Structure formats: structure tokens, C-alpha cells
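Left out: one protein chain. Kept in place: all the others.
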Amino acid sequence: MNRNTVVWVVVFGLGAAGLAWRAAGTGMGSQYVRAIEVHAASKTGQQFTWTRYDDAFPKDRGQPDVALSTPRTLGVWVAALMTLGAFSFLFGDNPLFKLTQAIVIGTSAGFAVCVGFWSTVVPMLMGRLHPEFVRSWAAPGMPPDQQTEWIALVPLALCLMLLWRLAPWGGWISRWPLAFFIGLTAGLRLVTFFKADFVDQVANTILPLAVMADGRFDPWATLKNLAVLAAVLATLAYFLFSVEHAGAMGRAARLGICVLMITFGASFSLTVMGRISMLAARLQFLFDDWLWLIDPLNRRTGL
Amino acid sequence: MQRAAPLMIAVTTGFVMILAYFVPAMNDWGDMATNWFNILAAAALVLGGGNLLKMNLQQIAARSAGWGYAAVMLVSFLATVGLGLAKVGVHPPVNFPDAPWAGDYIQEGSALGWIYEYLINPVTATMFSMLAFFVASAAFRAFRAKNLEAGLLLGTAVIVLLGRTYAGVFLTGWLPESLGWLRFNRLTELIMDVCTTPGTRAITIGIALGVVASSLKILLGMDRPYLGSDEA
Amino acid sequence: MIPGWLKNLDRRWIFLLMFLAVSLPQLFGVSFPERPSRKVLDVFDAIDGLAEGSRVLMAFDFDPASEGELSPMASAFTRHCCEKKLKLYFMTLWERGPPMVQKALDIIASEHPSMTYGTDFVNLGFKPGLEGVIRNAFSNLHVDFKTDQAGNSLHDIALTRELKSLREMDLLICIGSGSPGPKEWVQYGAAPNAMRMVAGVTGVQAPQLLPYVPRQLVGLLAAIKSAAEYEQALIDRYPQLARVDQAKEGLRRMGPQLVAHVLMVLLIVSGNLVYFLGGQSGDAP
Partner (left out) sequence: MSSANGVCRTLLGAAVWLAGAVALAAGPAPPAELHVVDHPNDAGTALDLRWQLSPDDQPDVTPRKVLRYDILRQAAAPGAPVPANGPAFQVIGEATYGAAKFTDPNCVRGTAYWYQVVAVAPGGGRSLAAASTAPAVPVMQLFDATRLWFGLLLGVVCLLILACIARARSGRPMHMRRIAGLEAVDEAVGRATEMGRTCLFVPGVQDINDMMTVAGLTVLARVAQTAAEYDSRVEVPTSRSLVMTAARETMQAAYAAAGRPEAYREDSVYYLTDEQFGYAAGVTGQMVRERPAACFYFGAFYAESLYLAETGNLIGAIQIAGTAESSQLPFFVAACDYTLIGEEFFAASAYLSGEPQQLGTLLGQDLGKLLGAALIVAGSVLATLGQLGPDGGSAAAGLRYLMNSILGSG
């Protein structure tokens, strides 16, 4: 075993032992649920009953309808270990991270398949082609006057062409749906971008170069407008491709890049703020929900 | 034919979509097409998922390095697909209790809901939050005031970082009202108004023209990323 | 004069510093005073100025990925509206949004048990259809909304029985982290119908929405800092909230936030010192 492996084994071993000791002592990570009976009657009057479990605080565990939930407790432990697994990438590639990565790619790709099937294929394709069939099992709430929309055969045909790739010959047919959607994207985006990002932004930049407020000249607002206009024009100058950045154009382009850098600096900081909040929320999950080290929301008072 | 037909399809659809914007009767074609796109993207998961399966199976069969992880990935994928498509643990909706297949596929308490809440979600949120670490390392390593531009970037970053916490008030709160605009929190707002907004605006105008030109190149057949070679 | 180890500092040390900067203030409950700024008070006053019984739309268009930044805002808005005895209409356009709304409902259930579902607040739930839903809801709510989240018909709920469209709201509150989100609510809802609206967004989104203040948006809360200031404004007005720990989530978060920001600044400064004093042989590109 090389030194790296030894270090990892020791770290894992110590960590596991510490966790086991703490878990045995405090019951950390335990999740409690409140059982709620759900009664429902179908349109034919048949009665159905099942139990729904809502989250409960650990401090309520003495109450009669509150009980320890094994799947949710296990879930918190799994979530915590997956969190640590992802964090372990900070120390470099390691077996725990590889395992986490394999699990998360596998499950999230599978999740995408489920979402695609239940939220797109069933309602948007099957529901349009055969409404009675879909209403009979997957979407009883679908309006009863929903008619078959034959136009939905077009996307069905496009899907079949795309999947024809899997056939042993004629895979080129799958280029047709690709061509259809790339052409579509080009046409759609050409118009929408020109509208929202060109025309509207030009309109937003039009400002009076001398601001009069209540009949008096307002030097601050004037200065601000001039600065905004200069900044926009200089940044546009930076983006010119057919003019070499030299002379007057070079100076304008340099001002433009300065504006860009200030923009990036501000945007950098705002984003950093968000990331740090995320990290704080993540650590709070580990410290509060899992390790029971802190209790900012008073969920375990008196335990 | 193999290359001419798709080219015709792309060019025609593109021009029709442009025209549709100006013809009231065709205005909702864009929405309809977006709808179709979602269906195609869902169907394409068969190809993507199939490819994922194939690659992992190959790796396992060849016992190449890390095949164990490939097996884990394969099992997680298949298990998620199976549990999710079968709606394991999903209760019917309260108003249709006799329709067991009608419940929300990602309901709390269902198998897919558990996978989402305790496997996918924590890792996603963790990966998101790890950016705080990478940002710190980039700040130490890459943010060098080598020239005026870089200096501006990090100067702005520092002012905004401080201006958005109590540290800004602590450091510059003593400034008299006549110099009030120099206080970090006010300076932050000034930077936003005079630089960030126009800077973003100019970038946006450029992007719009870039998109127009890129789209035109596709509609003229100058760029054909969807066309393979003739030997297919 | 700069030691070699500093020049080639392993980035894992920096990771450790960042970890300590965020975790220690959290473990020890460090927090700092906040004074609500004018921009935050604009938002606060927009809600505080509403008469008892006014209708407020609460659109929560975010998911767990931005929960850390946005849920303190969502909770603060909810608490404020409950204190003011407003009628609340919750909804989300994000598939993963319903749990976010549920948190707000949990706050109502535990802190304002006298408020009843259906007459004081209603959860319209998740609706697919992106900005199209917004557009429709302002001409006729009942096109896309037939039932609430639990499947009850809107005709059986007191708050929605008489409601024709979202135009009848007295204020729109949208908390969002992307698209569809506050920008779409402004473009398709507030602006064309000349309605009052306030929004809460992540720091990343803020630059995109700033141009709408103050004409289309009465006010904007951006990032955790604004949420903390809002909580402070709320505590100043309703001192009983000072005893509710849950009402200080944002304020608590500002502790790690401040320490981490200072660390970032120190890292930038020290990185430059190493670079300039150390003969410019750093590993910068």
C-alpha cells in the first residue's frame, strides 16, 4: 500500500468510528414522522384509506402519532455521506468521490428518463394521440372534451426517425429531425434575440444627455447618463472585428474592456455571495440535520 | 439526397419560423414547435441512456480499470428507471383514489421521491456549494493586478464583496455625508448603475448580432453541424 | 522575502480556510448587526402599507439549488404578510417548487395557527407551462388553474371562488432564481397590467432585474444580505419576532457570509502580495 492509500484508510476508519460513537450516544440523524390517515372516495363511492407521513420534529417524539422513520433516517445518513463524498473531491480524486460520481450520474440519468416519460411522453404525446387511454389510467383529471390531436403525429414521426439510428441501416434518416430542430432554433432565435437583445436594449440605452429636473439642470444625473452612454458605446467598440484596435478606436476599445472588467468584477462578487450562502446551507444540513451539533431552529429543544 | 434533404428541411423550417413571427395566424407555431422539441428530447433519452448502458457494459465486460464504478452506475441507472417508471410507493391523488397510476411520480414517500431527495438533491446542492472553495482558490491564484484591466476587475470585486456585508459599513460608515457616495454600499450601487448595467447591455447587443449572424449562416447552409459525412 | 511554500501553496489549505470561515461562525452562532437600507425598506413598505385583508400573490419560482439564498426571503415575506393579516395565494412555476411553498405553509401552521386554509391562504401549487401560465392567469385564472395543490376545485375555496384573474391582486411578490421567474412576472404580469410588484432574487440574477426598479418593480431584494436586512426591518416593526429563532435565518447566515467575504478579500490581497513581492513568478497564466 502506498502512503496515499494508508492516509485514506486511516481517515475513513477514524471518521467512521467517530460517527458510530456519536450516533450511538445521541441518535443523531434520526428523522421522525407524524402518521396521518388519508380517506378518499372515488367517483363510484368506493372508499380508500392509506397513511401519509409528514415530517415531525425530534422534540415531539413522545407524542402518540409520532414515530421514528427508518427510510427517512437512512435517507439523511445517505444524503450526508453523499455530501461528504462530493466534498472529498476537494482533496483530490478518491474512491469515495468515484463512488458518489457513479451513483449520481446513474440516478440522475435515470431520473431524467422518468421525468421525460411521465411529464412529456405521457401527457404531451400519448395524451394527445389517444386521450381516452391516458385518461383511463395516468391522468383521470384530463378534461373529458379533450379530442385526439392528429398534429401530434408529426413529433411521433420525428421521434421514430431519430430512433432509426438504432437500426442497422439508413441511420442518415435521423438527420432529418436534427435538421428540423436546428433550422427551427435558428429561425426562432434569430427573431427573438433581435427583438429582446438588440431592439429593446437599444431602446433602453436612449437617455437625455442633459437632465432637467423641475426646470433646473441636474449635473449628477447628467453625468451619470453621459457615463452610461459612453460605457455602452465604448464596449460596443471593443466588439468590432473589422477594425484594428489602434488609435482612437484603440482607446475606445480599451475603455470598453475596462467597463467589461468592472462588470465582471461586480458580477463575480454577487455570484460569490450566492455560492457562500449555498455552502452555509449545506454545512447547516450536516451540522444540524445530521450531526445534531447545532439547533438553530429549536427542533430538538429538551432532548 | 442524404445531405440535400436535411439541408432543405433546416432552411425551410428556419424561414417559416421567421415568417411566423409576422403572421398573426402563425404566431403560436413557435410554442407548438417547442412542445415538439420537448417530446423529441425525451425520446432522445433512449439514445443517450442506451449509450450510457453500452459504455458501462463494455467497461464491465472488459474488466477495464474502474469497472466496479461502471457497475454501480449501471445499477443506479437501471434501479432509478425501474422504480420511477413503475411509480413504486406512489399514492393515488386524493380526488381520484381509484387511479393508482395517476399519482405524482416524484411524490414524497415514493421510491423516486426518496432517490431525488436523498441522493440527487444533496449531491447537486453540494456541488453547487463547492464553488465557494473553488472561488477562494481562484481568488488567491488567478486574481493578479497585472495590468489596469485585471486591477479594475479585482478592485470592483473587493468593493462589492465588502459593500454587501456589515464589513462595508464598519470600514466606510464613518465617511461624512458629503462623501457618502464613497461608502462601500453606495459605491456598489453606483458601480451597478454606471458600469454593470451598460456593460451587460453592450454584451447583450453584441450577442444579439452574433445570434442573428449564426442563424443566418445556418439558414444559408454555410454552417451545417447536423450533417454528417456521406458515408453513413 | 516571500517563502517558497506560500508561492506554491497547495490549494487544499485555502479550501480549509474557507471551510473554517463558513463553519465556525455557524457553529458558534456569530452574527452581526444589520441596518435595513433604503432599497430594502422600499420592499418592506410596499407590504406594510397594504390594508388588512388585501390579496397578495406569492410566486415561489425556485428549487432546492437556491434554497440557501432565497428561503430566508420567502419566510420573511410570509411572516410579514401573516402579521399584516393579508390573504395569501401561493403558487410556483417550477416543477421542484412545491416543497419551497410547503415551507411557507409550515411557518403559517406553526406560528399563525389561527389562519385557516381556504379563507386566509391558498396553495395553487405547481403549474407547467412557463410564462404562458402567467399570461393566462392575468386574463383568466381559471384557464390553467382548476384545482389547488391538494386537488380541491377552486370553486370550493373561499379565496378563489370569486377570483377572476390575478389582476385582482393588490401586490405581487415573486421570489425566483431563474427563468421563469421575477423577470417573466414583470414582463407578462406586472408591467402590462400596471400592477405593484416586489421581487426577491439571488445575487447572480440581481443585475438582470435592477433595470426594472423602480418603475416596473417597487423594490427588489437581492441575495442573502437583503434578506437579513428585511428580517431586521421585520423585527424592528414586530418586536415579538425577535424571540423567534426561525425568523432570523438570514441574519444568522450573514455571520459566515461576512467572515467568508473578508477571507476572499484577504486571499485576493495576499495573492497579489505574493505575486508582486515574490518576483512575479507565481503560477498565474
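Going in written order, the chains are labelled A, B and C, and every chain counts its residues from 1.
Going forward, a contact is a pair of C-beta atoms (placed from the backbone, for glycine too) under 8 Å apart; a residue touches a chain by one contact, two chains touch by 3 or more.
On a predicted model such as this, the values are computed, not experimentally measured, just so you know.
Undergrad: Of the chains you can see, which ones touch the chain that is left out?
TA: Within the full complex, the chain not displayed touches A, B, C.
Undergrad: Taking the entire complex into account, which one of B:L153, B:V169 or B:I191 touches the absent chain?
TA: The one listed residue touching the chain not shown is B:L153.
Undergrad: In the full complex, which of A:G25, A:P208, A:G247 or A:G302 touches the chain missing from this view?
TA: For the chain that is not drawn, the touching residue is A:P208.
Undergrad: From the list A:A23, A:L84, A:L233 or A:L255, pick the residue that touches the absent chain.
TA: With A:A23, A:L84, A:L233 or A:L255 as choices, the missing chain is touched by A:L233.
Undergrad: What residue numbers in chain B mark contact with the hidden partner chain?
TA: Against the left-out chain, chain B lists 21-25, 27, 34, 37, 40-41, 44-49, 51-52, 55, 120, 123-124, 127-128, 130-131, 134-135, 137-138, 141-143, 153, 200, 203-207, 209-218, 220, 222-232.
Undergrad: Provide the residue numbers of chain A that touch the chain removed from this figure.
TA: These residues touch the chain not displayed: 86, 89, 92-93, 97-98, 100-101, 104-105, 107-109, 111-112, 143-145, 162, 165, 174-175, 178, 181-182, 184-186, 189-191, 193-195, 198-200, 202-203, 205-212, 229, 232-233, 236, 239-245, 260, 263-265, 267-268, 271, 275.
Undergrad: Going by the touch rule given at the top, which residues of chain C touch the chain that is not shown?
TA: 11, 139-140, 164, 167, 204, 207, 285
We take it that only the chains that are shown with their structure count from here on.
Undergrad: Can you tell me which chain lies farthest from chain A, using the average of the Cα atoms as each chain's centre?
TA: C
Undergrad: Just the number, please: Cα centre separation of chain B and chain C in whole Å.
TA: One centre to the other, that is 21 Å.
Undergrad: Taking each chain's centre as the mean of its CA atoms, how far is chain A from chain B in angstrom?
TA: Averaging C-alpha atoms per chain gives centres 8 Å apart.
Undergrad: With chain centres defined as C-alpha means, what is the inter-centre distance between chain A and chain C in Å?
TA: 16
Undergrad: Among the residues of chain A, which are close enough to touch at least two other chains?
TA: Those would be 90, 115, 119, 141, 204, 266-267, 269-273, 276, 278-279, 281-282.
Undergrad: What are the residues of chain C that contact at least two other chains?
TA: Within chain C, residues 15, 18, 22, 65, 67-68, 147, 151, 203, 207, 211, 223, 225, 257, 260-261, 264 contact more than one other chain.
Undergrad: Inside the complex, what are the residues of chain C that reach chain B?
TA: Interface residues on chain C, with respect to chain B: 9, 11, 14-15, 17-19, 22, 32-35, 37, 39, 64-65, 67-68, 132, 147, 150-152, 203, 207-208, 210-211, 223, 225, 254, 257-258, 260-265, 267-272, 275, 282-285.
Undergrad: Chain C touches which residues of chain B in the complex?
TA: Going by the criterion above, the answer is residues 31, 93-96, 121, 124-125, 128-129, 132-133, 135-137, 139-146, 154, 157-158, 161-162, 164-167, 169, 185, 189, 192-193, 196-197, 200.
Undergrad: Any idea which chain A residues touch chain B in the complex?
TA: Within the complex, chain A contacts chain B at residues 38, 40-44, 46, 48, 50, 52-53, 71, 74-76, 78-80, 82-83, 85-87, 89-90, 98-121, 124-125, 137-141, 151, 154-156, 158-159, 162-163, 165-166, 171-172, 175-191, 193-194, 196-198, 201-202, 204-205, 224, 227-229, 231-232, 235-236, 238-239, 256-273, 275-276, 278-279, 281-282, 285.
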